[in-house]
Structures are given as C-alpha cells and as structure tokens.
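Every protein chain of the complex appears in place save one, which is left out.
Then we have chain A:
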C-alpha cells in the first residue's frame, strides 16, 4: 500500500526535464503585457505593440525553454515560432486585401450596380446623387458582360491549343528536338509582359483588318497569348503523372494510341487539367493593360465580341479611379470601382469553386 502510494505521487520519469505545458502561454501573456508597456513608452501603436510582443515572446520563450528543457528543445521552439511567424506574415496582406475590398466594396454592391451599365451616367448624375444623398446610379453590367465574354473566348482559344501542345510534349515528343524547342518557347511565353501581348494582338489585327481594329475578340487573342503557356505547363505536369501502366494496359488491350490518350490518359488527369485551366483564367481575368490596347473602353453594353469596343471589370476600375465620372464629386466613382473589384474577386472565387466541383466529379474514384 505504501509502495503503491509513492508510485502514484512520484513524478513520471518520462516527463522529467520538461516544462509544464502552460509555460509557453504564461510567457506569451507576460510578453503581451510587457509589449504594451514598452510600446507605451515610445508612443503607443497597435503595430508597435504587436512587433515588440512578438520579439519579446520569441526571445523569452526560447531562453526559458533553453534553461528549463535544454538546447535541443529551445532550437525546436525557436524554429517553430519562426515558421508560424512567416505564415502569419504571409497571411497578413491577403487578409488585409480581402478586408479592404469587402469593407469598401459591399456598400456599392447593389442591384442597380449589378444590372445597369454606365450608359447615360454623367458627372451631373453623380453630382446629383452626392448632393441629394440618393443611391449611386450606374453600374458594371457592361463590364461584367465584357469580362465574361472576353475570358470565355480567350479560354476557347487557349484550352484546345494548350491541351494539344501538352499532349504532343508528353505523349509524342518525348524529349525530341521539337519538343525541347516548344518547351523553351513556352517558358519564354510565360515571361511575356501582358502589355506586350496586348500590343502583339493589336498589331496583328491592325495588319489583318486595318489599323484601329479594337474588339473583344482582339482582347481575347491577347489574353490567350498569356493563357496558353500556363495551360501547357499545368496540363503537361498533369499528363506526366498519369502512370505509364495505364497506357500499357490500354495498349495491351489492342487500343490505339490516340484512343488511349483521349479515353484513358486525359480522363485520368482531367481534375488536374481543370484546375490548371482555372488558374490560367484567374491569371488573365484581372488583366488591364492588354484589354485597353485591344478592346478599348466602353461604358455601354456590347454583346458582340467581333465588333465595337468593350469594357471589362479591370478597365472599368481603372477608369473609375483615374478619371472619375464627375471630377468634382469622385466618391460615387470610387464606390463603383471598389464594388467592381469585389465582383472580380468573387468571380475568380466562383471559378475556383466550379473547377473544384468539376475536378471532384471527374476525379478517379477510390472509394470502395
């Protein structure tokens, strides 16, 4: 009985030389207090408080651990803190951007904004709404249409070209000279500044259809120059990771190579390809410069990509900020710009969600 009691009271041999688990939280609490005090000394600010707290906490916690648990654990703690710190730093701008866009965009996001264009909305209208305190008129409907149409056409051009290029590189080229040359030029294309792609498309159509040809389709061609390398690269990687065994299994059943590619290889990789295509769309949907030089700018609705200037969300934002509709009362324009920015982010998010849905629908099934 007595021996049993000493066994229960005795501290576990396995946890000797370890600080209690609340030690780190105690240090954190002390650091927060100390940080507040120190930042008050040099003029209080939230940023100063956070920075001082972080530095004090990391240094103190490391020292406490080194004394209490030894050098190895101290190094482990220090690196853990640094990794978490890096993660928080990386998250900071993202959260900040999202917050700003939500905060400033939501007030402008009305039915009126979503379903009317800027046609007929002049400086006088904006002045009137500011003076009378009435809701801001005019919206981004034309820009949403333009963005969707131009991106749709760019995708329509890029995906077949990119997909077939990747199929050639992986299934037929297999490291021959042409394949290596294509890979090189695709890499070069990845680095083309977007304005250069815009100038290229503008120049090409000026050559074919006369100078000053600016339509949504020209913009789509410019965007496809930017999209194709992304599609090729991501599709290539996805096709490469399709196991060779599946190709051989199909060949061994007497299936022709192109059928093997279209019926076995591409379906197996389709989820990865779909997310690659989505990424490439996200890459170009926010482009401004190439749109300005190829599709120009419009404030009214244009459903025809083959004729007439076209507005998109990025160019809409650009013009609303740079040249407010009413120079004396720029607030309605600013509000419209932020709402359009929020809309653009929402569109990219929806696109991502859609791609995930497609991916999970086509993904190889593993469940029993």
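Throughout what follows, a contact is a pair of C-beta atoms (placed from the backbone, for glycine too) under 8 Å apart; a residue touches a chain by one contact, two chains touch by 3 or more; residues count from 1.
Methods note: contacts and distances are computed from a predicted model.
Visitor: Which one, "Phosphate ABC transporter ATP-binding protein", "Cytochrome bc1 complex cytochrome c subunit", "Glycosyltransferase, MGT family" or "Peptidase M16", is the UniProt name for the chain you do not see?
Guide: "Phosphate ABC transporter ATP-binding protein"
Visitor: Quick one: which of A:48, A:267 or A:308 touches the chain that's been left out?
Guide: Missing-chain contact among the listed residues: A:267.
Visitor: Which of these touches the unseen chain: A:76, A:103, A:187 or A:248?
Guide: Missing-chain contact among the listed residues: A:248.
Visitor: Quickly run down the residues of chain A that touch the omitted chain.
Guide: On the side of chain A, residues 174, 243, 245-256, 259-260, 263-264, 267-268, 362, 364-368 touch the unshown chain.
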